[in-house]
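Here the complex is missing one protein chain, while the rest keep their positions.
Order of writing sets the labels: A, B and C. Residues in every chain begin at 1.
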Amino acid sequence: MIHILKIVTQRFALGLLTLFAISLIITFGVELLPGDLAEAILGQGATPETVKVFRTELGLDKPAHLRYLSWLYGMATGDMGVSLANKREISELIGIRLSNTIFLGGFAAAISIPLALFLGILAALYRNTLYDRVVNTFTLTSISFPEFFVAYILILFFAIKLGWFPGISNVSTNLSLGDKLYRSMLPAATLTLVVVAHMMRMTRAAIINLLASPYIEMVRLKGISPMKIILRHALPNALAPIVNVVAINLAYLVVGVVIVEVVFVYPGLGQLMVDSVSKRDIPVVQACSMIFASVYILLNLSADIISIVTNPRLLHPR
Amino acid sequence: MSAKFGILVVLIYSIVAIFAPFIAPYGEREILGRSFELWSDKYPLGTDNLGRDMLSRMIFGARNTIGLALSITILAFLLGSLTGMIAAALGGWVDQILSRIVDVLMSIPSLIFALLILSIFGTSVPYLIATITVIDATRVFRLARATAMNVVVMDYVEVARVRGEKLDWVIRKEILPNITAPLLAEFGLRFCFVFLFISALSFLGLGLQPPSADWGSMVRDNASLITFEDITPLLPAGAIALLTVAVNFIVDWLLHKSSGLKDVS
Amino acid sequence: MLADAKKNSESESSATLLEVKGLRIEGLSEKGWQEIVCGVDLKLKRGEILGLIGESGAGKSTIGLAAMGFARDGCRITSGEIIFDGIELCTASEEQKRKLRGNRISYVAQSAAAAFNPAHRLLDQFAEGPVDHKIMSRTEAKEKGRQLYRSLDLPDPDNIGERWPHQVSGGQLQRMMVAMAMSCGPDLIVFDEPTTALDVTTQIEVLKTIKEIVTARNVSAIYITHDLAVVAQLADHLMVLRYGNLIEVNSTGQILEAPKQEYTRALLNARTRHEQTTVQISDAETLLSINSVTAGYGNGLDILQEISVSVERGRTVAVVGESGSGKSTLARVITGLLPPRSGEIHFQSESLPPALAQRSKQQLQKVQMIYQLPDVALNPRQRVRDIVGRPLSFYLGLSGKKREHRIIELLEHIELSEHYIDRLPDELSGGEKQRICIARALAAEPELIICDEVTSALDTIVAKAILDLLQRLQRELSLTYLFISHDLDTVASIADQVVVLYAGRIAEQGPKTAVFQPPFHPYTRLLLSSVPEMRQGWLEETLSTHEAKAGIAREVKITERGCPFAERCPVAIPEICVRDRPPLQTPASGHVFACQHAPEMLLDHFA
Partner (left out) sequence: MDSKIDHIKEQLMSGRITRREFAQRLMVLGIAGTSAGTLLTWAEKTQAAGKRGGRLRAGIAHGSTTDTLDPATYENGYMSKINYAIHNHLGEVDHTGNMAPELAESWDAQNGAKTWVFNLRRGVEFHNGKTLDSDDVIASFQHHMGETKSPAKSLLKQVKSIRKDGKYTVVFELSGGNADFPFVASDYHIAIKQAWDGGKISPNDGIGTGPYVLKDMEMGVRFFGTRNPNYFKSDRGWFNELEMLSIVDPTARSNALATGEVDVIDRVDLKTAHLLARKSGIKVEETTGTKHYTFPMRTDTSPFDDNNVRLALKHAVNRDEIVEKVLFGHGVVGNDHPIAPSQPFHAATLAQRTYDPDKARFYAKKAGGIKVKLSAADAAFPGAVDAAVLYKEHAAAAGIEIEVVREPSDGYWSNVWMKKPWGACYWGGRPTEDWMFSTAYMGGASWNDTFWKNDRFDKLLIEARAETNQAKRREMYFEMQKIVSDKGGVVVPMFANYVFGTSDKVAHGTMAGNWDLDGDKFHERWWYS
């Protein structure tokens, strides 16, 4: 147990370091982008005078490193600051978006993870059969279409032709859970198609990899049924690589869904970040990237912890 | 069987890509007729929004897309696997530093990262290649490092070290040949992710320079037609999908060949 | 059909349990399907133990598994009949066979560490068979498990089952696997080399368990091994196999006393101890001297404590001990892979830098190493030419024709033809691989070769050939060996000097003649008495001895104080041995041992 705690603390510290590095990269990356918030917001309407006034109003006339330091101080004291563009509290701004993003990601994960495991296990069980080939080809095909394209195809069939689900998912906070699920069905399905192949292939590969191991031969020689062999003996040992891939895909579901958000008009965090980058709203970009990075780091950390917890060698040292 | 199919597809694609100017009925950028003409003898797959021959665009697209995807994937593998192996072979602080850098890069959403870089430096082909290469290389690094770790503990690597071999030999001759199989498997998937990434970028307006044809951008340009049950966008998308499936068939077969025989003892 | 089978089993209950007729099995290789078992017949009566002997590639395991109606992936049974208690297994459905496996026929694998699922507790794995075969409830099954553990004298039998596989020592794990095979009360157990990977002392412990199980419960068994001496302790009949063919079948006694076939005699011979007198070199130069080296990994315990060994040119120094005694660590210290915490290493009176990176090419060239597992010591992606050729170009700068010529010369040295030059390791047998490792070491033209358990992964006949080769090379090229082994038999045949290592400390050290003759250090004595002898009844005799009772079934533990061997020592003096470091004694010049007892006392003890 102390062992795990040590790993967790260590990773946590490294995670903070990573966050710090990212905040630096993002700040100065956005800083390097041509133009700033004043120019971006005024757009075609920017003249040197108006831009100057706007900059002063925003505090953009101060040097970048000073702004970064004050941001860092705010962050350290738990204050995310306010959006430059509309002066709203970033925590409030992001709060709604984040919960939407997590809702969609969670929904997609709730479909895709069990589905991927199920398909992967079956593919491992019936490897090199027609079923295996069909599932493999189908999933490969589904990941070789761009996300927006998958989305459009789903919209064509399920929204336009069949009319089962809405073509856009403008969820708002006051919707009931059922309504929310109904409205986000298509984006969740799109995401599922996008991530399921990777997880399914990994599940299959990890299990097949283990099927050659002596202890699997041993249980086969104990006369245990093939399904039980996979569920009881192969799966627990294949968990570490599977969990890793699941973590990567979960991170993707939270972090990488900008395009699905655009297509389905889903008010998520990705859209917020893209908007803010293009408007150079640095505090919001910072906050978003911190959240994304934290999600990534936390998911990886939990994958590591699950790997440890499911591995008796690490959990119960001699 | 499926491997033969894969090889056949890749072969056809390569021929099309290499000999595009001789195969295509019209030029890549030639504006011929009206917008969105239907399929006809003159234009076998109709014309695109500017009245360019769709078939010719597809054929030249093969050239640009495969060329781009291939060079990005190869570069990413060179960069990623080399650094990954160095991290595994040297361990210690070198490994720590490289791994942390990769962690940082991977924690930034890749689209955002690309958006930043390409907006700063512009979307010329070299920057496009460099950006996607770096993003892809981080994934390759993780894989290369993890697999190389398993090789590094082998006695034959120890033999080489005790012999006094330099890092370059250990990586080139001892580690690399033994991790090619998993790297190859990843290559197949990465290759297709590059297409997808290019098309996602062109969704955000950062793809390849016009008027060059590439499948990713072609999918994007015509994607809106699909909701009106027009199959035009399915052509480039299908071309990508077919290639992806074919490449992965070959990779699966290679993997099976290299690992399958070990099962028999 | 079913009624027939039942009748069969009733009428022949004392007669044949398993009958195999004309069994042919093919395996998939690069060249396609090839026959690996070529028409084998066997018959096994109830309560009988049949030994299947042969080298690797003989098809023993394949036959053993076929007896369960099982063929590994990449294998297929092409013809023949396998009748188990009236049931034809070749034609039986998968479901039928599944019901037999683990239930009426069970299996004990070579490595329990690999055969136990690391993700489940031991008792759960024990209970899995009976529960899934619906023989008993989970609680009943677990209770049965605890009973079996108790009757097998496993430590802490009530709780050991709650442990995870990695928490139990190799010998105990192997015994628990034997217990697991008994979980459903089978009619037949297939033992597939169950002791091959173990130390001699542990081997006795496992053999004891098997013997108890099989004889006491009247279970039939097929015992697969390459070690005649081991199977002689158990089997009623022996079948000698080679390349999938039956060479000789007879009762154990007959085979041991009067083998009919040349090959059987070779198998017997390989286990017979042959003392060899080595060339005496007067005034031998000290090549390597290790001066009170202490070493360990990371922040852990000292794995080696104040070890001093010197190796003279042209001689062979053997380092002996069970696993965990620190033998391989010593090799790593010498090669520079593990810089010692204290102490020095001199080579040809020149001080060797402790870390690998600090050593010069010349220094590295002088010490070469051969590893225990040729499979992982050879890069599977390099051809023999590159493997052997690399030291030639690296150290000696040879290239082109000269290099090629030298490679062929080296191949001749190791008795392989020049056709091997283009092979990959996968295309070589275990013995051939080890020969290539030797050639690679020779290619560097070293002064000293460290041989780390070079024969323990090989079949007996092959191992003997390798030892012969090493000795021949030593004579011809006047090589110096530091020979690491747990097998006293091997050591006895090759060493000039012997160092007995226990828990990182030297227990006894000196000329072979001195070490292997009374007075013995108690540990040396234990090791010697554990080496199986090629005669029936040896096991029972050994088990009855005083030192075996005290010494086997224990693990090597490093202690901070006292004598680490104290708790396994039959003559340990209570309190003193646990508390005080044993004094170093020199009964004769060059012979040192560490014990509280005086040599004369020990002579008495083991008289």
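Following the convention adopted for this analysis, contacts are C-beta pairs under 8 Å (C-beta built on N, C-alpha and C of every residue); 3 or more make two chains touch, one makes a residue touch a chain.
The shown structure was predicted, so the numbers you read here are calculated from the model rather than taken from an experiment.
Put simply, the hidden chain is in touch with A, B once you look at the whole complex. Of A:110, A:160 or A:212, it is A:160 that touches the chain left out of the display.
Residue A:35 is the one among A:35, A:81 or A:214 that touches the chain missing from this view. Looking at B:123, B:178 or B:199, the residue that reaches the missing chain in the full complex is B:123. Of the listed residues B:59, B:72, B:206 or B:251, the one in contact with the hidden chain in the full complex is B:206. One chain is missing from the display, and on chain A it is touched by residues 33-35, 37-51, 53-54, 57, 83, 85-88, 93, 96, 148, 152, 155, 159-160, 163, 166-168, 170, 172, 262-265, 267, 271-272, 275-279, 281, 284. In the full complex, the hidden chain is touched by chain B at residues 29-31, 34-36, 49-51, 115, 118-119, 122-123, 204-206, 209-211, 223-225, 227-228, 230.
Criterion: only the chains that are shown with their structure count from here on.
In whole angstrom, the spacing between the mean C-alpha positions of chain A and chain C is 50. Rounded to whole angstrom units, the spacing between the C-alpha centres of chain B and chain C is 48.
Inter-chain spacing, taken between the CA centroids of chain A and chain B, is 22 Å. Chain B has residues 263 in contact with two or more other chains. Of all residues in chain A, those that touch two or more other chains are 212. Those residues of chain B that touch chain C in the shared complex are 154-156, 158-159, 161-165, 173-174, 177-178, 261, 263-265. Interface residues of chain A, counted against chain B in their complex, comprise 14, 17-19, 21-22, 25-26, 29-30, 32-34, 133, 136-137, 140-141, 143-149, 152-153, 155-156, 160, 198, 212, 255-256, 258-259, 262, 270, 273-274, 277, 289, 292-293, 296-297. Contacts from chain B toward chain A in the complex involve residues 2, 100, 103-104, 106-112, 115-117, 119-120, 189, 192, 195-196, 199-200, 203-204, 216, 219-220, 223-224, 226-227, 229, 233, 237, 240-241, 243-245, 248, 252, 263.
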